[in-house]
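Read through the structure below, which is laid out as structure tokens, and then see the notes.
With one protein chain held back, the other chains of the complex are shown just where they sit.
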Amino acid sequence: MSESPLLVVEDYHVGFRTETGLAKAVDGVSFTLNRGQTLGIVGESGSGKSVLNRGFMGLVSSSRMIESGSVLFDGQQIVNQDRQDLWGKRIAMIFQDPMTSLNPVMKVGKQIFEPLRRHLNMDKGQARERAIELLTSVGIPSPAQRLSQYPHELSGGMRQRVMIAIALAAEPEMLVADEPTTALDVTVQKYILDLLRELQQEHGMAMTLITHDLGVARGRTDEVMVMYGGRKLEHAATETLFADMHHPYTEALLASTPSLAHPKHTRLFPIPGSPPDIVDPPPGCRFSPRCMYAQDRCTTDNPETTSLTDHEYACFYPVGSDAGAEALKHNQDAGQTATGLKIGRAKEGAH
Amino acid sequence: MMIALLVAVSMLTFGAMSLLGDPLFNILGPVAGDTENPENLAKINAAKEQYYLDKPLPERYVRWAGDFLTGDFGVQFSTDGQPPVANLIKERLPRTLRLMVMAQILAVAIAIPWGVLAASRANKPSDRISTFTAFLFVSLPNFALAVILFYVFALKLDWLPDTYNATDPFFGFTHKHRFTQLLLPAFTLALPTASVYQRLLRTDLITTLQEDFILMARAKGESRRKVLYGHALRPSLFSVVTIFGINAGALIGGALVVEIYFRIPGVGTAIVEAVLREDFPVVLALVMIIATGFVVLNFLVDILYTFIDPRVRR
Partner (left out) sequence: MTDTLKPTDVEILDASDQVPADSIAKKKLGIGFWLAISWLVFIVGLAVFAPVLPLKDPDQNFIQTEEKENAITGRVTESPIQPPYAPSGDHLFGTDSDARDVLSRTIYGARVSLVVGFAAIAFGMLIGGSLGMIAGFFGGTFDKVVSFLFLVLLSFPALVLAILITTLAERSLFTISLTLGILAVAPVGRLARAATLVFAEREFVAASRTLGAKPSRILRREILPNVMIPMSALALLGMGVSIVAEGALAFLGLSVEKGSTWGKLIRTAVNSTSDLENAPWMAFTPIGALFLTVMALNFAGDRLRDYFDVKELSI
């Protein structure tokens, strides 16, 4: 298909004015999302992955927020524009916690009817019929009964299904799934993720799947983008990334997260330290204070993005390269990295 | 619990009023003191017997309580001919109720849009001004506000009638007249109440507006208005409903002052008159009616909770 991409994000910034200065939550991120494609956006808490999505959707309601750069949705510039006419109708969103994301004092039915009536101008009867179809399609048993129940009468997994049904109600072209399974039981997570993938392909929607768990992205996304401290560190086709990851952060992230992809009782390696201060970020590579590969250069220069055919990464000493191996060996011999991070024996492979 | 509370309230009032003095004086006037004259003594004894005044206090209480429960509120000692208290209540209560209902409706009608508007622009200059205004009204005592409103709207602007026509304004006049007569008193009660509601509603709404489901509602493409009134308002009404019950006492006190100032012959005026005249059954009946109303209102508030939030339903 030679169709134009649905979403083109270029050098996008989101900042928040704080008392100590501008917090650069998203710092110059670019990516492209084609119709019918799923992009996994992965990073720790505070990496800016959520703010990135809420930012370009225009859902951040803070007078302290500033955005800049370019975001084209279906060819239309939406940065600093009123985006309300997109919400629900063209871009829908599902949230992390189904316990708090459904209105607790409104019947489930009414919450599904709302977008149907607003965006598709259905009358009550049509909306009801369509709502039952939607609930059936997300795998909810006895859907007609659910309509007159309140959210607290449903289980967490059910509620997340309801939320998905609401998001899909107006047949949006794009879905933003913000940690859709984090708050759910492990056993339910897989079903919801697979359901999302299935529905996304069935409806030909574009989707961004935001998660802190690299394992979630595996097998359910077409591309993966890894974010850290508001920046994009690595971006590749999903299979390429898992076969040959280049950024030490991606490697560390995979080793640190208990995930569905891991067999049980796998030894996990938490990433030492904490995410960077986004008001006053460290010079050079933002990950350098926590990176096992860090050399002197990493603390002063910001690595340019290296672009291969379907793989981008921003690192001087990429994993799997000679330079990377050398850097790691150098640090192991010294017992610490250039930023003073103490390291012991060689870390066992994460996979 | 409710019953125990009402019993305690009635006992307290009964006890307090019995210490007040001699109800005989109210009934018989100066004759009550004259035990020399056998004719008057007979009257005294007859009256004592009729109203059980010769019986000990606990017995009188039990008799009174029994009568009260069967709807017999006793007679007005201090009025000639001792007409039943029920007559007085029938005459006065509707006026007070009308005033209070009107005040509540006004208060809610002012507080909800005001609170929603303020919360949706939280911490912007317009919100700060409105918060300050609410604060002014909360700090302004009812009687002072009554004087100010009366001065501005009745005396200076002459928009509203400055006297309340006590000669039955509820039957002889048009609806419009009735309405305007109660407008100033109702506003006097409503403005501070609305300010209290507004403050609570604003705080709760600001919290609600940070909830995920509000973000979800916005992401669904609901209009700003729909998000505010359709999604955020109802879950934010808890404190307002709670204070609705608690505030009823203050509102009754306020109604009392307002009735006196605007010369409305309602329950408040009746109670002050009765207290000053030491009219035992009247005070007792009115206090009981007010206390019962207060307790029942708070019971209704509990029911209202379940209406607002289905999660409270068991």
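Letters A and B mark the chains in the order given here, with residues in each chain numbered from 1 onward.
The working rule: a residue touches a chain if its C-beta (ideal position, glycine included) is under 8 Å from a C-beta of that chain, and two chains touch if they have at least 3 such contacts.
In this text, all values refer to a predicted model and were calculated from it rather than measured experimentally.
Across the entire complex, the residue among B:75, B:99, B:264 or B:295 in touch with the chain not shown is B:295. Considering A:45, A:148 or A:201, the position touching the chain not shown turns out to be A:45 (whole complex). Across the entire complex, the residue among B:57, B:129 or B:144 in touch with the chain not shown is B:144. For subunit B, the list of residues touching the undisplayed chain reads 4-6, 8-9, 12-13, 16-17, 19-20, 122-123, 135-136, 138-144, 147-148, 150-151, 155, 162, 196, 199-200, 206, 210, 239, 243, 249-250, 252-253, 256-257, 260-261, 271-272, 275-276, 278, 283, 287, 290-291, 294-295.
Note that only the chains that are shown with their structure count from here on.
Rounded to whole angstrom, the centroid-to-centroid distance between subunit A and subunit B, based on C-alpha atoms, equals 56 Å. Remark: subunit B residues 124, 211-213, 215-224, 226, 231, 234-235, 308-311 touch subunit A in the complex.
By the touch rule above, subunit A contacts subunit B in their complex via residues 57, 59, 61, 63, 84-89, 92-93, 95-97, 100-106, 114-115, 118-119, 150, 152, 163, 166-167, 170.
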